[in-house]
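One protein chain is absent from this view; the other protein chains keep their places.
Chain IDs A, B, C and D follow the sequence of writing; residue 1 opens each chain.
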Amino acid sequence: MTLVTLAIATGFALVLIGLLGALTDRNILRMIVAFTIANTGVNLVLIGVGMLPGRTAPILDEAVSVAQAAARIVDPVPQALVLTAIVIGLGVTALMLAYALRLHQTRHSLDIRTFTELKW
Amino acid sequence: MREELRKRTVTAPDGQTFEIEPLKDYFCEAQPQVQRPAYAKIVEDLFNWARSESLWILGFGTGCGAIEMRPLMTPRYDAYRFGIQWRPTPRQSNLFVISGYLSVKTLKRVIRSYEQMQGPKYVVGLGSCTINGGMYWDSYNTIKQLADYLPVDVYIAGCMPRPEALLAGFEELKRIIRAGKGEGANRYAENFEWYKANQKRVIQDWDMPDYNW
Amino acid sequence: MVSAIFILAIGLGAAFLLGLLRDTWRGLAYALTLAALAAMSWIAGSWLVALAGGLGPVEIRTAGFAPPFAIALRMGLPEAALSLLISLTGLLSAVYMRGTLMRLGRRAMAVLLIAVMALVGIVLTRDAFNLFVFLELTVIATGGLVLLSADPRALGAGFKYLVVAQVISILLLVGVIFAYHATGSLNIDDMAAANLVTLKGGAIAFFLMFVAVVAELKPFPANGWALDIYESAHPAFSAILSAALSAAALIAADKMLSIGGPEWLPVASSLGLVSFLGANILALAQDNDRRLLGYSSIGQVGLVLVVLGQRDILGASTPFIAGGLLLAHAVAKAGFYWLSGLVQGRSLMDWTALRGHPVLIFAFVTFVALLLGLPPFPGFYAKWGLVHALAADGRYLVLGLILLGSLIESGYLMRWFGYIIKRPQVDLPPLPSLSKRAVVLTAVAAGWALGWIWGEISGYPNLLLSIPLLFALGFLFIEWLPAWVKNLVAIAGLGAWFWYTFPGYDPLHLIYAAIILVGGAVILVASFDAKGRRVGFYPPAMLMYAGLSMLILAQDSFAFFAAWEYLTIGSYFLILRGKKSEPHALSYILFSLGGAFAILAGLALGAQGVLPFDVADLAKAPARLAPWIFALLAIGFMTKTAAIGLHIWLPGAHAEAETDVSPMVSGILLKAGLFGLTLLLMIMGKQSLYGIELTYVMLWIGALSALVGNLLAAFQEDAKRLLAYSSIGQMGYALFGLAMMNHLGWLMALMFVINHYIYKSMLFLSVGGVAKRTGTRDMYRMGGLITLMPLSFIAVLIGIIAVSGVPPLSGFGGRWIFYNAIMSSEYRLPMVLIFLSGPIAFLYLFRLIHTIFLGQLKDEHRKLKEAPLWLILPQMLYVAFLLGFAVVPGLALRHVDAYISEFFPAHALIWDDITITSTFGYWSPISIMVVVGCIFAVLFLWLLVLNHRAQKVKQFNIVYSAERPFRPETTHFAWNFFAPYRKALGFMTLPLVTRFWQAQTDLLHSTAQVSRRFYTGNGQTYAVHMLAFAVAVYLIWMGS
Amino acid sequence: MPFEWVQIPYALLTLFIVVNYGLVLTALIQKIGARVGRRHGIRIYQNYVDLLKNYALRTHITHGVMFYLGPVFRLTGGVGLLLFVPTIFGSEMFSNLSFAGDLILALYFVFFGSLGMALGAGESGHPYSAIGVTRGLSQVTAAELPLALAVFAVSLQYETLSITEIVAAQQGGVTNWTLFTNPLAVAAAMLSFLGSMMRPPFDVVLAPQEIPIGPPTEYHSAYLALMQTNRVIFPVAKVVIYMNLFFGGATGWGEFAVKVFCIYMVSVLVGVVFPRFRVEQSIRWFLVWAVPIGVLSIVIA
Partner (left out) sequence: MKEMHARLRHRHAMGELESRRPDLAFVSVSKDSLRPLLADLRDREGFTHLVLLTAVDWIEDNQFQLTYLLHDRAAPRDLGVRVMLDRDNPVMDSVHDLWPTAATYQRELREMFGIDFPDSPRLDEEFILEGWTDKPPYRRDFDTLEYAEKTFTHRPGRETHDPATYMKQKLYPDGA
């Protein structure tokens, strides 16, 4: 099993664990944590997909010159994507936490089952 | 007087209210008129013959004497061959046979029916009760003399008169009509006040118009 | 031209700028927001103008690199249109939310700007990951904007949304990265070019992306979260969500489909169909307005998805059709949500508050029409094109389901409209806010403008520009005038149009034209009776007349169908005006729309994609399809003539309509169906389906209609219902005549057309006049009105003699021709029913005249006056015409007779001086009239001589078994008039048909009631739905 | 067939003959009915006397215009029906006013009198009138159906709607009568005939003991006289139609008298034997027994 496969497998496992947690745990905060785990898993998958064994990080400095870049570094795009995704995930998580806070303030509960007044 | 015949106030669909006086608004108040023979004598004679040969009896048995009328329709007596038949509605009848005793309550209906018949019309009093009260001479509820209330053309005495007597009575009536003397309707109209006074004396809750068209 | 990227830049920049402002400078912040949104709209608008002017799509490369190294944007015509839609919706919503935004401050405004910017970004971007980013931005912005709502429940809804959004984002992100891995590019066009789905792992990558994007469309049934937001969010935000987000998500889905290729089109179609049908069915059970609108949104989006999925056959017309549907939906739904902000209650009934605000009602009507795709709105053109394409390609299932879904949708929307107009008004007046109303009206204007635009680019003559329609719409602008002025204008308009079009008619069309235009004008004379302004009467009435007059002029199928829709809508609004007409108007419009869909499908099948399609070319329809086309069209037309089985809407609709509306919808409107049938039979002739001759089936339907209509009429207590059922019977006769497919049958049908118009209009007017005076329509409450209303009596008398076919009036002519017609026809058995129903007509006719005019006059009617002059006047015209027509039927008929000879040369009549001779018999109307008149006069004189002194007596002077009547009510024999007949044949009046249709609607409703339980309100459950949905899509995809 | 003025006196002559014939015929029928009950029955001239008496009544009332016109409508219907049908085949004199229309006219004109009468009776305001009318109308819906079917079958058979031509086709021997060439149609028509003659078992319309003679309850004097006149013309006119359609018509007044009498007697014979049906019973009876025969006749035709 290569590192890449391991990374991707771990990523998917995290995704699944996260989703499972998010879908089974009633507590909003734990759901948020679960989603964070799932996001991390996704990010890991992203990295894993962009990984090329034996290459270095896509940073152009003294170690890797521009001319060698194409052969020496891994694909930089997934890395950029991961960065963006992390930022966005952070935003969403923050928003969810804000919601959790407001929900707790107004409804004094963190159980997702208590917020079913809108249905049907 | 019955509730329905009293004055009442009604509201029209458009909201206006007005009064209804049933006896005036729903019944014709005109008095009966005397209708003299209008045509030449020979024509009137023909008409009188026709009237006499076409006696249509109102099918209204006012008392027990009505039982004697039924045999007239049977094969044994068969009054039809004399031009006599029974009609179910006063409008089409011209002979009213008061069959036996007449209670005050029935008298009211009899007057109404008689007045609804079209002239010339005839009244036959059947049985002693119509003549002088008969066996009901002391009854508090039976009239004693039919002639006080309606213009009688022929009385047929008996208690009861048999069908043969009735046939004889009808033949007598025919003679009277043919002689031009069957003018009971006119007598009634001429002496309308008198008849009405008599009628109203016994019918104490007079709740109909003076003449029932 | 400003680069399109500035739309994004301005949005983003302004949002940042807002963050720099002081929190207290709210006015400035708000101005800045509006300015930014306006600028974005302006840029999008200018692009739209430029692109519509012929400019090709423009690629925008950020950072100056070509993809895949940088993100590419594209500005094409669809993108420009949707960008404009999004930014305008944002702008208007911002205006609408002024109060809320000022209260919440710059952050809220910034979030709004971000939301709009992100939505535009979704539209413009060609980069998959960028798409993800914008979608996430939308999610975040949505999460923020949901909190704008004053509704505390929105908090929970927003959180559920975020939960689901997380799941979606995971799917999307994984999909994107694998797609990138497979193709080495993030650019959507590159992915498409690389044929992603065929690459290793690419298919699953695409599947994940596709599911995630489709999930943003809130597909049924994985959409509980969205409904909660629709229900609880601020209406202006719901407007954005429904109009802008849906548009953006749809274009995203479109982009995905461009990657997925044709293999994924059926999947998209099925998902769309499920959404369209499911959401609409569930909407049936909704009582909350915003939730209902949410369901409707989901349905509409589903429909557009179907269109996208059908792009393989729609080809170049896809943007036209999808755009038409989408824009109509967006404008209407945004308008609806804005309108809902004006209404204070959240139940559907609370919308009764709109009553008394004609402008808002007009807005509501416009939105409904936009949603339902009624002409002249874009949805109409779109559906027309879609249905034709589907029919041409043989995708009948899709076609049928789309029409079914549309019918259900019209069911709840029309029902809602009925509530607004008819239910008891709640005491919560609409908010007076001028700015909010202005926003709503902007949407209305946009709707009409779209109608005009779509008319212009449709390739057909613009529906909005036809003279009759403009005339009808013109009445909207003179609503402030008194009714009599408008009436004059209306009559003049009808007359002028008749005079203007007169030279173009052949005899057959002339008959219909005369009935519709001249006859309509005569009925309008009765409308002078109305007092005040009579708001809301003339526009629909004139719309109906416009539709009718356009119908008979229509050459191609498009004009025909549009006219059909006009007359349906117009008459619906007319019928709805009646006092208790709400349920009947609803069933009318549902049957009519159902019928219209059948017609649409029939026409589409006939056209086989060849457009424009001349109606006369139906004759050339392929033999395989011809019987089906015939059946569909016949069913459509027969809903209008209320043939048995499709008749249940008629009695209530005609009976509950206003006095002068009843003759319009009975005397005139029913003829539209007959006209259609005439045309159909003339063009297509006899058709057989599975060995059964369809005209023979129609013969039976006609005969059954005649029988059941007449029988039911005999048992009615309500005078107008009686007349209504009688119409069913009369239409049955006419249908029967047409279906005989011979010369005399047609002549008879046309004679029925004329006669039925005259006597039914006359009877409805006189009965309406009586009902107006007596305040009731129950016949047994009337009675003895002959002396008080002699003219009405004469009208009814002449009317019933004519209806019953007794000589010497014109009805006899109809019967005579009828007998001659069946002599020359080879069908025997259906005649038995017709023969039976003939005398039954006497039953209800006698009942009509007896229980109203004869018998005992009631207390409260003793001072009634004759019906109003304006109602009497047309009746007397009809009486005169009936008498005239009775004497000289040839004036109208011999030309028609000659005309029919072109189609059926055999058995033409011979019109001598005074005698009309057929192959079998002869008939001389004048002689009959003279003979009967002479005998009558002699006998009358004879009776006068004998009886001239007759004593006039009053009503209780009757022999009454020596008793006397006490009350007129108990003396008037009227209620349950034909009790013995009911004993004998009452079993035939069991409401089987009503029960059948009731069972259908009950089934739909209980389905809706049961399946809505699916949405438990639990956010986790919704997330599970989403995953299950993904699995389901996967299965569908594998399956297809 | 063009109109000539001389047809008017001829038509009047027909009318005169038929009125007298009808007066005597109905009396004779009544006598026959009486003999069945072992009575002598009315005198043969009794109808004249009754008619004269009713014309000679001195007082009259009226309930209104339609009440006044009702009998006029009624008799117009009777006279018109008679005159629209040719009475004697082959006779220019007695083809009456049949130039005005064919069989259909005759069949539909039957209703003219009934309708007017019903309206007149309705204005009297008497509930019995209305009840009688409802019964009559209810019954006629079912009773007319077999006739309509039979007429349809016969016109199909002869391929014409002209009564004269139908009669012409039946000339030349008894076997040419429709009775023998199309027995089913005739059977259906004769059953319908029973229902339209106001005789038992189908006379619940008048029902003297129950709703004193139904529609004419309020009519009297000259009104009644007009209706009586109609009562003698109308059945004869109706029988004439039957005679022309099914029994070969009549070539002379003698044949006319015999045939009309015989056809009329059918309803009498049935009437004296059977008690009365209620309305729904008679409707069912017609639908169950008479209509299928009629249907059969047109299916076979």
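Everything below uses one rule, namely that a contact is a pair of C-beta atoms (placed from the backbone, for glycine too) under 8 Å apart; a residue touches a chain by one contact, two chains touch by 3 or more.
Bear in mind that the values here come from a model prediction, so they are computed numbers and not experimental data.
Visitor: Touched by the hidden chain, which of the shown chains?
Guide: B
Visitor: Using the definition of touch stated at the top, determine which of B:R8, B:K105, B:R162 or B:K181 touches the missing chain.
Guide: The one listed residue touching the chain not shown is B:K105.
Visitor: Out of B:T11, B:Q31 or B:Q145, which residue would touch the omitted chain in the full complex?
Guide: Of the listed residues, the one touching the omitted chain is B:Q145.
Visitor: Write the list of subunit B residues that the hidden chain touches.
Guide: 104-105, 108, 131-133, 137-145, 148, 198, 201-206
Just so it is clear, only the chains that are shown with their structure count from here on.
Visitor: Is the number of contacting C-beta pairs greater for A-C or for B-D?
Guide: Most C-beta pairs in contact, of the two: A-C.
Visitor: Whole-Å distance, subunit A centre to subunit C centre, using C-alpha means?
Guide: Each chain reduced to its C-alpha mean, subunit A and subunit C end up 50 Å apart.
Visitor: Can you give the whole-Å distance between the Cα centres of subunit A and subunit B?
Guide: Those two chain centres are 113 Å apart.
Visitor: Which integer distance in Å separates the CA centroid of subunit B from that of subunit D?
Guide: Using C-alpha averages as centres, the distance is 35 Å.
Visitor: Can you pull out the residues of subunit D that are in contact with at least two other chains?
Guide: As it turns out, subunit D has residues touching two or more other chains at 59-61, 212, 217-218, 221.
Visitor: Give the residues of subunit B that touch two or more other chains, as numbers and ranges in rising order.
Guide: 89, 91, 213
Visitor: Can you tell me which positions in subunit D touch subunit B when the two form their complex?
Guide: Going through subunit D, the ones touching subunit B are 34, 37-43, 46, 49-50, 52-53, 56-61, 208-209, 212-213, 216-221, 224.
Visitor: Where on subunit B is subunit C touching in the complex?
Guide: 2, 4-5, 8, 10-14, 16, 18, 20, 22, 25-28, 30, 60, 89-91, 109-110, 112-113, 116, 208, 212-213
Visitor: In the complex, go through subunit D and note every residue touching subunit C.
Guide: Against subunit C, the touching part of subunit D is residues 3, 55, 59-66, 68-69, 71-73, 75-76, 79-80, 83-84, 97, 99-105, 108-109, 111-112, 115, 118-119, 122-127, 130-131, 133-135, 137-138, 140-142, 144-145, 148-149, 152, 155-156, 159-162, 212, 217-218, 221-223, 225-226, 278-280, 283-284, 291, 294-295, 298-299, 301.
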